[in-house]
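Structure in structure tokens, see below.
Omission of a single protein chain aside, the complex is shown with its protein chains in their original locations.
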Amino acid sequence: MSGRRKGAETDAATDAPPSRWAWLGRLWRLSTGRFGLIVVIIVVATAIVARFWTPFDPQQVDISSRWLPPGWPHVLGTDAAGRDILSLLMAGARTTILVAVGAGIVATIIGIALASLGALTARWVRESVAVFVDILIAFPVLIIAMMISAVWGGSLWVVIWAVGIGFGVNIARVTRPELRRVLHSDFVVAGRASGLTPAQNLMRHLLPNVAPVFIVQLSWGMAVAVLAEAGLSYLGFGAPVTEPSWGLLLAELQQFITVHPLSVVWPGLAITLTVLGLNLLGDGLREATDPTLTHARGAGRVARTHVPEVVA
Amino acid sequence: MSEFLVRARGLTRRYPTPETRLFGPRVYTTGLEDADLDVRAGSAVGIIGESGSGKSTLVRLLLALDAPTEGTVEFDGRPVDASARARSLHWLRRRTGIVFQDPYSSLDPRMSVGRIVGEPLWALGIEGDRRARVREVLEDVGLEAAMANRFPHEFSGGQRQRIALARAIVHRPELLVGDEPLSALDVTVRAQILELLGELRARDGLTMLLVSHDIGVVQSLCDEVVVMKDGRIVEEGPTEKVLLQPQVSYTRRLLASIPVIDPGTV
Amino acid sequence: SAGSSPTPSATAAPDPNASVAIRLVLEPENLDIRQTAGAALDQILVDNIYEGLVARTPEQEIVPSLASDWSVSPDGLTYTFTLREGVLFHDGQALTPQDVVWSLTTRKATPEWRDSARLANVTAITAEGQDITLTLAEPDSSLLWNLTGRAGLVFKEGDTVDYNTAANGTGPFRLDSWRQGASITFARNDEYWGDQAQVAEVVFDYIPDNQAALNAALAGEVDVVTGYDANLKDQIEANGDFALVLGRSTDKGTLAFNQQPGSPLADKRVRQAIRQAINHDTFVEALASGETQYGPIPSLDPGYEDLADVAPFDPDAARALLEDAGAEDLELTLKIPNFYSTTIPQILVSNLNDVGITLEVDSVDFSTWLNDVYINKDYDLSFVLHTEARDFENWANPDYYFTYDNAEVQELFAESLAATDEDEAAELLAEAARIVSEDAAADWLYNGASVVAVGTNITGMPSINVNERLDLSELAKSNG
Amino acid sequence: MIRYTLTRLALLLLGLLVASVLIFLSLRVLPGDVAQLIAGVNSSPGQVEAIRERLGLDQPLPAQYVDWIGGVFRGDLGSSLLTGTAVADELAQKAQVTVPLGIMSLTIAVVFSVPLGVLSAMRRGRADGTALSVGAQTLAAVPVVWAGMMLVVVFAVWLGWLPAQGFPRAGWQDPWAAFRALLLPALTIGIVEGAMLMRFVRSATLQAVGQDHVRTGAAKGLTRNAALIRHGLPDVGLSVITVLGLQVAGIIVGAVIIEQLFTLPGIGRMLVADVSARDLPKVQGELLVLTGFVLIIGFVVDLVHRLIDPREREAA
Partner (left out) sequence: MSLEVQDLTIEIRGRRVVDGVGFAVPDGARVGLIGESGSGKSLTALAILGLLPDGATATGSIRWNGRELIGLPDRELAELRGDEIGIVFQEPRTALNPIRTVGRQIAESIRIHEKASRRDAAARAVAEASRVALPDPERIVSRYPHQLSGGQRQRVAIAMALACRPRLLIADEPTTALDVTIQAEILDLLLSLVRDDGMSLVFITHDLAVLSQIATHGVVLEDGRVVEDAPVSQLLTAPSSPVTQGLLRDATATLWRPGGAPAGGAA
């Protein structure tokens, strides 16, 4: 496109002010993003519905109708105590969301705090925080969970805090260098030359620019929380044993996998789909909210998938 | 207003090098060494010199975007302290504007052009119809006002440079500092921008400090030239004098290598 | 013996060189049976490695062991045992009467040793030739029983063995090796004073997970599975290699009520309401084994009596009681160690919910349970499976975590101990047990069964009360 | 380089020291103690107190810490309160299961994820490439417990090819049996971690595809795929090394669950058991070694980065 004639650069298609919600449309147009969004919406909707209605009371034990195969009225069958698996799954969605969102919030706060401390402060504070983060990385999430659970008893909070802390540290570890990189980029200096204070610079330039890495990390963290809930419940450090939770259900039903293999499929499927949905939603969000990835232009601008560097 | 808008004395900037270790002695490279510079109000000063000679460093120090290791800077008679809080430098920001060397990396990729250009107005709390002013300045630099809704990556290199220029002048500064503001433009656009800068000088009495490796540009725009090499100012003076009767051998070599359109060589 | 696996011996003869792998659930933390608590130790070490003067059969009968014979004076104050001769410890040293005296005396004098209090009543322990004499301050109907347990175990005086990880006893098996976190191996003691064990080696494989145990059985990795889930009966019997045996046990699934003043459970009506809200049959059905139990004493123990009439399942009555007590919308917390089946709290939550009690379940590790419930008595409801036989004493101990304090019960229990006649002692216990049950001092959710899956080529595997004792002296395996 | 190594080493030691304090303090928060566990449910407070004294649990905390860390400096990790065995010996014993398990899992993860990740990136936009990437995404979302159970049902119960659980008593003296015992668990961790790794390799490769110096390689006469492999993969390799370093922590976590599921006598299961038993000297010794291990891996990863990537060698 040339600047030959003044005012000759109209590009009608892009000149309408971009809608605030345009990214949603872009997200929807990505097949992975659409899948992730649908899955997450379904899980959230299920959790809300389960708050008011489930086919059966998920805690209602009915020994005489235990281990019913899928059928009517127990659509997905019943478990060892005769509880309705569908109702348990529906009610478990709430637990899952609680854990995912809770861990997400904790991880966000810890991650941002540690990353900011590790990137924006005086040199010695910065370096000490970096070393500290490295040490915390070496603490497996599970050990944190076991310790917390031993102190306060097994509960969802254990999972939330453990995964939140564990993943917060990971987020800090990944976000910090990103923040440092952005900090040194010219547009931050340009912001300073325009008169921005450090805080304004942080809000306007730094945080939005580390957001892609952050979103992917966060969605991954939430997915890990769902998986960790399953793993911790299996080890007996997770949700209270009578709470409806997919992880617990999986742990409980897997004891009978050779007898009632079908029943184990449901919680396993629910977890896998949710985790997949969260991961894809994260990838999709990163892509959809990044203006540089939308109508790609210019050489070498292949959509770059940033995969988080941390796997817990 | 004093005669000199900018006065720098003994400016020195040393950078710690990577060889510096946690417990070792610090090792420094010199970015700028003992530079004195005066910029008369209303004048246009060009800075030329080879790559790495300290041109950008000098510019950053003058605008308090970096603190000098030694030396002082005064703007309009008032000392500039780069380590002061951002708000206490607002007076300086209000009166200066800068175009960075690499236009693309100086534009936040996640912000629309409108927000980028309007940022100084917002940050300095300048009242008035900001949106109208942004539109106006975009048109001044030869862009469509409607482009305010697009993002930097949607523009060509030349357009980006014009966006950066628009941001530098949106708040009507007295001093415009350009770090190679024309390098990415193709010849056509370059001519246009030169015209605009000339207009701003004539109309608003804008003072200019231009870093460039295109000596043709300096020749056509500036009344004074500073030549730099290895972090030092080796020669300075009125444009005509420096470019036509260079005193220093380095300047002479520089001038001799500039290609010219010469259909005869073919 | 009668308590052993009913499957008749397979066609082939027992293989004296056989190695039998037995799946157990709970691994001991260390092997020091003198000091360390836990049924996991009694289960494998007593009878097999260590022996006392007397022993008990699976049917809870008291029989001779290191003592070939014994007599009790008519006043019940003097017990005389005749020690066998020619008994050797595993390390080759001979068992002397002095070892017995030393073992019992040290036990009595060392509070750190388990069950030392059970010998408190003994005033003198002496030996004369092969005769060992115990003199009591007052009659004690439980003494012989106590001597079949840890209190009566005989060690070598001055032994230097590291009891934490090694053992030196007189039993039919020697401790061969302990791979922590995996298995303990016993080898036959060829120098045994009695009938030689019929297998060369027994391996206890500690597999906590039921499904893993089933898989191990199906893959032929273990010969016997104890602590099995009876719900999986069909699976393990499917290919004909195993038969599931349900034996009785003294496992009491005890739902303790914290009835200290200030607790909502201090009100007997609330406790009674909880008992009546619980449908005990569902536990038996859910576990596919065991039987209901409505009082503190299981059917294997003396003093048992069917107390079903005390707390019949009746949610309406329960609701009425709660209303009466002004305890509607009660919220309670159940502390339960995390290794028990989740079905138990699930049923409790459901049952109590039906009468308007909200039950929170706090699943904790055993150390935390010990700290919170056992020591600090900081709980509303607690569930633990008490496996020990004849442990009524806890209901007569107001300091125990049951927090049950009833002078009448304490007196009856003391009388039963002092009774010289077994039947009389049992009667007194039964009377006390009824009071405990009527006071709703706790609820007994079920009397567990020993669920053992035994390979069809295995004989002589005990099936009664295997969580507490596993006497393997008659275990045999044929190559069939 | 030597200077960097030394500085980095000092940092590592400092990290270990801080970690030791953290571990020590966090463990003291746990309620309950080993003395009570030994004494059991029919004990008096006096008995418990006596045991506590015997085990040295009555000493003040700083004294206990100094005692412990002093031992560590002398190479003594302490010993178990319950069995009296040296923590180092126990760890060495259990490491015979966990270390091979970790190595096998990592090997499986790397062996299947790197080629498949590269392949799925090279075949991007085509059906097979998409299928590979969707497959990886899905596998990475499967709970480890579930994956393990499914593998057991198929390979141990239905097909009977591999043992369902446990580790042979003879240990590595019977290498074949030991190897077979670890195969299913390693496969479980390897597949799930490998799927995550594959996802990562794929995107790193995609990034390499767009890099100019890969195109330069092609301009010199390599085919475009050869150029990607020669010039793009080293970069991918670097980032994979970083991820692998971090994944070690993930594998340790995976090992805790998997050892439980397959009843393997390894470090993970021991750790869970020891925390439950409040055998704190043992737990803190084990945690220190695990943490130290992860820190050392981080150290090695940094060094490898420096060795391979000349830019790192000079950058601050």
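As written, the chains take the letters A, B, C and D, and residue 1 is the first residue of each chain.
One rule holds in what follows: contacts are C-beta pairs under 8 Å (C-beta built on N, C-alpha and C of every residue); 3 or more make two chains touch, one makes a residue touch a chain.
None of the values given here were measured: they were computed from a predicted structure.
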item: Selected residue (touches chain absent from view) among B:Ser106, B:Ser156 or B:Thr207; value: B:Ser156
item: Residue of B:Arg115, B:His213 or B:Arg232 in touch with the missing chain, whole complex considered; value: B:His213
item: Options D:Arg52, D:Arg169, D:His231 or D:Arg269, residue touching the unrepresented chain; value: D:His231
item: Among B:Leu5, B:Val134 or B:Leu254, the residue in touch with the chain that has been omitted; value: B:Leu254
item: Chain D residues that touch the omitted chain in the full complex; value: 209-213, 215-226, 231, 234-235, 308-311, 314
item: Contact set of chain B toward the excluded chain (per top definition); value: 44, 50-52, 156-158, 186-188, 190-191, 194-195, 197-199, 201-202, 213-217, 219-223, 239, 244, 253-255, 257-266
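Everything that follows uses one rule, which is that only the chains that are shown with their structure count from here on.
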item: Whole-Å gap separating chain A and chain D, where each centre is the average of the chain's CA atoms; value: 23
item: Inter-chain centre distance, chain B versus chain C - centres from mean C-alpha coordinates, in Å; value: 88
item: Multi-partner residues of chain C (at least 2 other chains); value: 209, 211, 215, 365, 367-368
item: Multi-partner residues of chain D (each touching 2 or more other chains); value: 30-31, 149, 157, 260-261, 275
item: Residue numbers on chain B that touch chain A, as the complex places them; value: 63, 65, 85-87, 89-90, 93-94, 96-98, 100-102, 105-112, 119-120, 123-124, 139, 142-144, 146-147, 149-151, 153-154, 156, 158-159, 162, 164, 167, 186, 188-189, 192
item: Of all residues in chain A, those that touch chain C in their complex; value: 59-61, 63-64, 66, 80-81, 83, 149-150, 153-155, 236-237, 240-243, 248, 252, 254-259
item: Chain A contact footprint on chain C (complex, rising order); value: 209-211, 214-215, 229, 231-232, 234-235, 281-282, 285-286, 336, 338-339, 342-343, 345-347, 349-351, 353, 359-365, 367-368
